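The structure under discussion is supplied below as structure tokens; questions concerning it will follow.
Here the complex is missing a single protein chain, while all its other protein chains stay put.
Read from first to last, the chains carry the letters A, B and C; within each, the first residue is number 1.
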Amino acid sequence: MSAFFAIENLGMRFGGLTAVNDFSMEVQEGSIHALIGPNGAGKSTVFNCISRFCDPQKGSIRFGGRDLLELRAHQIVAAGIGRTFQNLELLRRMTVLENVLIGQTIHVPRYLPFAPSPRRARAEAAALRDSEAILEETNLSAYRDTLAGELDFGHQKLLDLARALAGKPRLLLLDEPAAGLRNREISFVDQLLLKLAKSRGLTIMLVEHVMPLVMSVADRITVLSFGQKIAEGSPAEIRRHPKVIEAYLGSEAHA
Amino acid sequence: MYGSLRASEFVGVLAILVAGFALPFMLPEYFLYTGNMLMTYAVLAIGLDLLIGWSGQFAFAHIAFFGIGIYGTAILESRLGVPYLLSALASALIAGGAGLLIGFPAARLKTVYLALATYAFAECAQWVFRTWDPVTGGSDGLRFNPPVIFGYETGTDGAAFPVVAIILALVVTATLYLAKSKLGRHMCAIRDSEHVASASGIDVRGIKVATFAISAVFASIAGSAYTLFQSFINADVLGASQLVTVLTMVVIGGSSSIAGVLLGVVVVGFLPEILRAMPHSLLVWQEFIYGAILVAAIVFMPQGLWGLFRQRIAARPRRHDRSARESPAVRPVPETSP
Amino acid sequence: MILQATLSGIVMGCVYALIALSLVIIYKSTDVVNFAAGEFVMIAGYLGLLLLDHFGLNYPLMVVLTVTLMFAFGALFERTALNKIVGFKYAAEAALVPMVVATIGLSFMLKGAVRVIPSTEEVLRLPPLFSGPPVFFANIVLQRQDIGIVIVAVLVMIALTLGFNFTAIGKALRATSQNPRAAALIGIPVKRMRMMAWGLASGLAGISGILLSPKLLMTPDMGNVVMLGIAASIVGGFTSLVGCVIGGIVLGVVQNLIGIFVSPQAIAVTPFFIIMLVLVMRPNGLFGEAMRLKKV
Partner (left out) sequence: MSKRASKRRFTACAVTTAIVALTATASMTPARAEDPGITDNEILIGMFGPLSGPLIAYGIDPVQAAKMLYEEANKKGGIHGRKIRLIVEDDKCSPNDIVSVVKKFVTIDKVFMLHGGSCTAAVSAAADYINREKIPYAMLNAAGDNAVFPPTRYVFGSFQGTQRAYAAAFATFGAQFLKAKRAAVIVHDDEYGKANAAMARATFEKFGVEVVIIERIPPNISDLTAPMLKIREAKPDVILSGAYPAPAVLIAQKYAEFGMTAIPLLQAAQGIPTPSVFAKNVANPEALENFYYTWAFNDIGDAAVRTKYIDLFKSYNNGREPGPFMMSGIPSAVAVLAALDAAGRDLTREGFVNAMEKLNLKFDAMPGPLEFGPKRRDGARTMVIIKYDGKTQKVMPGTYTWDGKEAN
């Protein structure tokens, strides 16, 4: 039996710089799997390889019975993988509702763009309904017609998540969902992740620097350093792992 | 947003049509000619805005497709006797095909590289128009007959005016529908963030290529409209300066909005007519003034004239904004560097 | 004949390279393509002629003054117009269109301002910096000015390459472009750096203007030569100073060979064809650094 999601021997170089070297990991269905490591460890590169923003030189990424490396970036969400962005990539000049509508892209049937038609009306009505439901769920309904760029930071993070959820993924990649948030907000994200994983049956892969969040929500943790996996295990195991303490916690936990 | 056109949006299109049929009875030919030119520019600018303002692709090849529209329609109609509408359609298809062809390599390029590659294409196209004597008449230019559409002859500005107005109205309507469609939103998404777009399942390259093709078709339609009231084409009018004029219209009016673009067309289009009427001692400053207006507009009106206008409307509080402020789900935090 | 054409091509190539260098300095440090670079060259030429003929300065003094004035002018334009565009009004990436349009606007202003002066109706020519009888190698002729242009182009290229790579200011300039926010955080005065870059590029345009005006002749429209500079830098990769010079030379030689073997009619379109070809085949040019992957 193959794993729900598996990365095998992934290798990615930019010019002379090796970002990820011979990296393998597996994610169990329904789990929250965190990927941690110091800055520049290659976490974002792994995410970008999964989203197909970059082409790894070797390895494979298997999900749902096929190799994601055979797909192009826009086919990834249809394969069942959604993602959020670390640096708040939003459609800043579009409204909150439009952002979520974009997230729904693959679930809206095709129609001719230049003309009114019953098919168009049906497709649009359904998309609108679904998007509004997602806004309701993420507490963003009040901002429906606000431009995303005009939202405050916290709401922008939330919108990023709402947009990713709109694609109805089975695996959700979260790139530093707590970055820039305050403690109280982090606990909100904390709750939200657990709720989502449960209610939607989501598998979540998480890159995060905020250790308390990682330790409280993750079922399993993989540690990357200089593009290589140095440890993997449950939060408790990782906390005790000597290499991790040396490479990561050692430098940052005390800072 | 999704939905069909609202009544108020129809009013705009209707106004164009009413003006198109009424004005020829009221205005002298000079105004009609200027009007025809402006409407042609409007179609051209709306098409360019699809690329620049909507899908965020800074591409300059537009004027080449305009040329394809003019030469295509003129040659098919005048020399080969193909009916006007068919010639226009064929030119639009040729331009669309060329747009696809350009679109594929262009979709790989970004920012200035895209701008330069497409600009180079436009220059190459102009060179072809100017040197391909047997087809385009080369540097002597090409004379063509006024088209006849179902027995209606369009030779004069007055006769052409309603037809050009219909063309503009159709293009505006199509663009309004496009704005509300899935494709239209996808273009905007690509403009705002290609990463979000492709992570949301939008085929970024596909949409870019499609935008190129649609924009090329619009430009070709503008070219076909041009043949309705002009009877002579020379490659000189397909050069960089015309391109800059159209770009200026889009930027000064306000990109990614049809009304902004139309406003820009009217303002920038009338500017030379106004400058021309200046006292002759000031006339030599024309080019300088034009440039100064351009720089000043960019510096002081980053959203264009339309943006300026909208800001004044937006200064009044909007209902949903107020309700939003009362129920924050997450408290605002200052942005910190990760 | 081919040898003569090639040598002339190399000289013209260095002319293009000088303009390309000015473009690349600005692009490297502020991410803007200065479409008015050609007009800067034109202005410098006229300025030089004005100082020489009207104010009766001697040649070396004229060169110094022209370059200084051009430096000030470039810095001023950056300060008054571009800085406002880069500022808070536009998002970082959306600034490209307005910036390009602003430089196009500037090119109109400069052209227009020069045209106002009645004597510019005529084609004018600045006396060459290096004068004297031409130099003969067998049956190949070269003007002294031409040899001067090649030497200056190569010297400028070497000086700039060293400057960008080994001096504090050069490094700061590069950092400013690659990540303005980070540069600001580590204490680089980003605004002043942008001004510096524009000043430097304009000063270089000043040198180019003095060298090129005798060769290209001065009209208010001579700024159109900027497209050749752009083509040269595209071939060179737009970020590489050495690439620029090689790109210019390739372009100059190809133009002349096309003039001989195809048709002089095709000379004008050659640079554009080359731009298209290079960008389609190798989007980073022949010597460009790989495009930076934006962090997401």
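Going forward, a residue touches a chain if its C-beta (ideal position, glycine included) is under 8 Å from a C-beta of that chain, and two chains touch if they have at least 3 such contacts.
Everything quoted here is computed from the prediction, not taken from an experiment.
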{"item": "Chain not shown: contacting residue from B:47, B:103, B:260 or B:291", "value": "B:260"}
{"item": "Touching residue (missing chain; options C:30, C:66 or C:256)", "value": "C:256"}
{"item": "In subunit C, positions touching the absent partner", "value": "1, 4-5, 8-9, 12, 15, 115, 118, 121-125, 127, 134, 141, 143, 216-217, 219-221, 224-225, 228, 252, 255-260, 263-265, 267-268"}
{"item": "In subunit B, positions touching the absent partner", "value": "1, 6, 8-9, 11-16, 19, 22-23, 26-31, 33-34, 37, 130-131, 138-141, 143, 155-157, 176, 179-180, 188, 230-232, 234, 236-237, 256-260, 262-263, 266, 272-273, 276-277, 280, 283-284, 286-287, 306, 309-310, 313"}
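Heads up, the rule we're going with is that only the chains that are shown with their structure count from here on.
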{"item": "Chain whose Cα centroid lies at the greatest distance from that of subunit C", "value": "A"}
{"item": "Pair of chains whose C-beta contact count is the highest in the structure", "value": "A-B"}
{"item": "Most centrally placed chain - per-chain CA mean versus overall CA mean", "value": "B"}
{"item": "Rounded Å distance, subunit B centre to subunit C centre (Cα mean)", "value": "31"}
{"item": "Subunit A-subunit C separation of Cα centroids, rounded to whole Å", "value": "45"}
{"item": "Touching two or more other chains - residue numbers and ranges from subunit C", "value": "296"}
{"item": "Numbers and ranges of subunit A residues touching at least 2 other chains", "value": "53, 85-87, 89, 92"}
{"item": "List of subunit C residues in touch with subunit B within their complex", "value": "27, 33, 81, 84-85, 89-90, 93-94, 96-98, 100-102, 104-113, 115-116, 181, 185, 227, 230-231, 234, 238, 265, 268-269, 271-273, 275-276, 279-280, 283, 291, 294, 296"}
{"item": "Complex interface listing, subunit B residues touching subunit C", "value": "52, 56, 58, 105, 108-113, 115-117, 119-121, 123-124, 127, 131, 195, 244, 247-248, 251, 255, 284-295, 298-299, 302, 337"}
{"item": "Subunit B to subunit A touching residues, read off their complex", "value": "1-5, 174, 177-178, 181-186, 188-189, 191-193, 195-204, 206, 256, 320-321, 323-324, 326-336, 338"}
